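All protein chains but one are shown at their positions in the complex.
This part shows chain A:
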Amino acid sequence: MSSNSFSYNEQSGGGEAAELGQEATSTISPSGAFGLFSSDLKKNEDLKQMLESNKDSAKLDAMKRIVGMIAKGKNASELFPAVVKNVASKNIEIKKLVYVYLVRYAEEQQDLALLSISTFQRALKDPNQLIRASALRVLSSIRVPIIVPIMMLAIKEASADLSPYVRKNAAHAIQKLYSLDPEQKEMLIEVIEKLLKDKSTLVAGSVVMAFEEVCPDRIDLIHKNYRKLCNLLVDVEEWGQVVIIHMLTRYARTQFVSPWKEGDELEDNEKNFYESDDDQKEKTDKRKKPYTMDPDHRLLIRNTKPLLQSRNAAVVMAVAQLYWHISPKSEAGIISKSLVRLLRSNREVQYIVLQNIATMSIQRKGMFEPYLKSFYVRSTDPTMIKTLKLEILTNLANEANISTLLREFQTYVKSQDKQFAAATIQTIGRCATNILEVTDTCLNGLVCLLSNRDEIVVAESVVVIKKLLQMQPAQHGEIIKHMAKLLDSITVPVARASILWLIGENCERVPKIAPDVLRKMAKSFTSEDDLVKLQILNLGAKLYLTNSKQTKLLTQYILNLGKYDQNYDIRDRTRFIRQLIVPNEKSGALSKYAKKIFLAQKPAPLLESPFKDRDHFQLGTLSHTLNIKATGYLELSNWPEVAPDPSVRNVEVIELAKEWTPAGKAKQENSAKKFYSESEEEEDSSDSSSDSESESGSESGEQGQSGEEGDSSEDSSEDSSSEQDSDSGRDSGQENKRTAKRNSKAKGKSKIVLGSPKIEKEKKTKQDRTPVAKDVSLLDLDDCQYACICTNENSCAASSNEWKRTSCPLFLSKAALHFW
C-alpha cells in the first residue's frame, strides 16, 4: 500500500523528496499510470473492468491503484461492489489490499460490507495464524455497528487462541470495539482480565494498552499480574514497554507508601536553608516508623532500570518518569545520563526531553548539574530548542557556576536570533534575582546592553532592569537617569512604558528629570501607544502629588488629552485619576490618601520559571507538554498514607495455571504437561519468595536478580534453537519453548548450554503433535474450500477442538447473513 503513495512527485517539483518519490515510483509501477488519476471517472470504469478480469495480475494492479487513491485521500467508494467481490480471492496479495479497502469504506457502505463478513469468519478459523490475525484485524476495523456481536465473539475466541500473535490482535481489537460501542465495556473487561493473565511477551503490551483505554480504573485486575508484568517487561516489544511502564507507575502510586523521606520533600537546592532546624527534623524522624520498601515496589524499580539503555526514546522517557515519580529520590539520579543522551536525537525528541528536564531541574537541581554543558546552546539549534536549553541553564544556575554561565550568556545575547537574545536577557534577570552575589554584575551588564544597536535587545533590557530596580530602588538613581535619556531614542512601547513607570515610582529621587520627561511626553502624548499613554497618565499623577508646583499645568493638560482619547481604557483612567488627585467639592475621603495609593510600596515581581506549574502533571505525558489537561489524562494519585494489603499481589498457584491456559488447550493437555505447568508454578513462588527476601535492594535482592538473569538468557538461547523449527510449527514453538524452559529449570539454575537432552525433548514433543495437526488441516480443507494457505501450513499445531468450533451456531453462516 505504501508503495502507491509515493506518487507525490506529481505535485512537488524539485527537492530531495521528489527525487525519492521518482525512484520509488519507477521501481513499483509497472502500470505507470499514476499521473492519470486526475481523470477519475473514466479511470474507474477501467479499474472495474480490471477487477472483473480473470487474471490475478490485472486485479492486483487495479487494487494497487485503488489503494493508492485511498492513500491520497481520493474518493474510491463507488468501486465498493467491484472490490468487495474479491474479498475471497485466493491470491493473498489481492486479499490484503481488499482488506485495506474494506477497512476504509465499510463504514460508508454498511450493507455491502456485510457481504464480506462470512469470509472473515471463515478466515478466523484458518490454520495460518497470520490469516486468523489479519481477519480479526479487519473485522474489528470495519466500523459497522450491526456486527458488534460478531466482533465480540471473534475477540473472545481469539483471546483463547493458541497463537500469541492472534491473542495480541485480540487485545488490539478490544480497543477498536470499545470505540465503536462503549456499551460492550463489561464484556470487554472480562476479555482483558483473561488476557492480562497471558504469559506471552507478545500479548502483554497490547493488553495493557487495551486496559488503559477501556478500564484504567480497574487497578484490581493488575494485582495478580503485577509481578509477572514486572518480570516480562524487559522482553516485551518496545512500544508495549512504554505503555506498561506508564500503567505501572500509576499502579505503584496507589499501592505503595512513599519512599521519599521527610527531609527529601524539601527540594535539595533549599536544603542549606533548612539545615539550621536540625533538631526539629530529628524529632519528626523519631516519631516516624522506619521505612521499608515493599519488595514489589523494589521489583518494579529494579526491572525497569535496564530499559534506560533502550534505543527507543519513548522507553527511556517512560523509565525516567517512573523513577521520578516512584523511586527514592536518592536513586532517581541515574536517569539524568540517559535523558541527556536523548539530546543527541532529532529536534522533536529534544523538544520533549528538554521540557521534561526543565520541570525536573526546578525541583532537583543536583540531578542535572553535572551535565550543565550539555545544555549549552549552538547557533544552529532551532529557537524553540534554544529557549528550552536556556530555561534549564537558568534553573541550574547557582553561586558556583554562575560566572561561567554569565560568560556563556554574553555570547547568547549577541545572537543573530533576536528572539533568543531577548530570552537570554530575561534569563539574566532571573539569575540576578535568584543569586544575590551577582545581582549587581547582572544589572551592570544589562545597563551596558542599553546601548546595544538592536532595539529588541534594548527594550527587553529595559523591562528586565525595571523589574530588578523595583527590588532595590534606593541605590540606582544613575541607572534611572540613563534610562530617562533612552526615551528619546527607543520606540518599543513596552520599554517606553517601563521607563515611564520607573521614573514615576522614583520621581522623588530624580526631581529634576521627572518633570522634564513629563513635558516631553505631554508633547508626544497623542502619537504614543496606549500602553505608553497609560504610563504617562500615571507619571503625571505621581508628579502632581509630589511636585504639583512644577507639574500642575502639565498634568492637567495631559488629563485633558486623555479625556478625549479614542481608547476607553485611557478615558476611564483619566477620569479616575482626575477625581482622585484634583481636589474639588465632590472628591471623597479617598483623595486624602491619593499619594499613599499611587506611591505605595509595591511588591517586586517574582521572576519565575514558566515550567514552575507543570510538575503536577505526570512527566512524559501529552498534558505535561501542553501544560493543559489532555482528554483522557489519568491523574497520578498521591502516595497512600498506609499501604493497601500487599498480599493481593500474591499469586495463588493452582488457580493461576487453570485460568490462564486457553480453554481449547486445557482439554488436550496430557499428564506430562500438567507436571510441567506445576513446575512453573513452583518457579513463580520461588520468584516471589526471593523478592520478599530482597528488602530495599539488599544483597539478597541482587542475587535474586542474577538468578533471573540466568533465566532470561536461557530464554534467548532457546529462541535461537527453536527458531529453525518455527517455520514448520510455529504454534508448537511456543509450547516447545515452555517445555524447554521448564526442562532447563529442572536441571537447576546453572548455566545452560544448548544441551542435547533439551533438543531431544523438543523433537519428541513435536513428533507427538504433528500427526494431529496434519489431520486437522486435511479436515479443514474439506470443510472450508479455503485452501490457499493451508498447503504451506502442514504442521500447524492447532488442536482439533478448535476446528470443531467451525460448526458453532453462534457464528454467522451465509444463511444467517441473509437474515440481515
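The definition used in the following text is that a contact is a pair of C-beta atoms (placed from the backbone, for glycine too) under 8 Å apart; a residue touches a chain by one contact, two chains touch by 3 or more; residues count from 1.
By our rule, contacts and distances are computed from a predicted model.
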item: Which of "Carboxypeptidase A1", "Immediate early response 5", "AP-3 complex subunit mu-1" or "Large ribosomal subunit protein uL3m" matches, in UniProt, the chain that is not displayed; value: "AP-3 complex subunit mu-1"
item: Absent-chain contact - pick from A:234, A:257, A:494 or A:643; value: A:234
item: Per the touch definition above, residue among A:258, A:452, A:470 or A:650 touching the missing chain; value: A:452
item: Residue touching the undisplayed chain, where the options are A:471, A:590 or A:630; value: A:630
item: Sole contact to the chain not displayed, among A:119, A:231 or A:310; value: A:310
item: Chain A residues touching the omitted chain (full complex); value: 1-3, 5-8, 11-12, 15-17, 20, 23-24, 27-28, 30, 71-73, 93, 96, 104, 107, 129-130, 143, 165, 176, 179, 209, 213, 234, 237-239, 242, 246, 306, 309-314, 316-318, 337-338, 341, 344, 346-349, 351-353, 373-374, 376, 378-380, 382-384, 408, 411, 414-416, 452-454, 620-623, 625-626, 628, 630-634, 706, 709, 712-713, 716-717, 719-724, 726-727, 730, 733, 737, 754
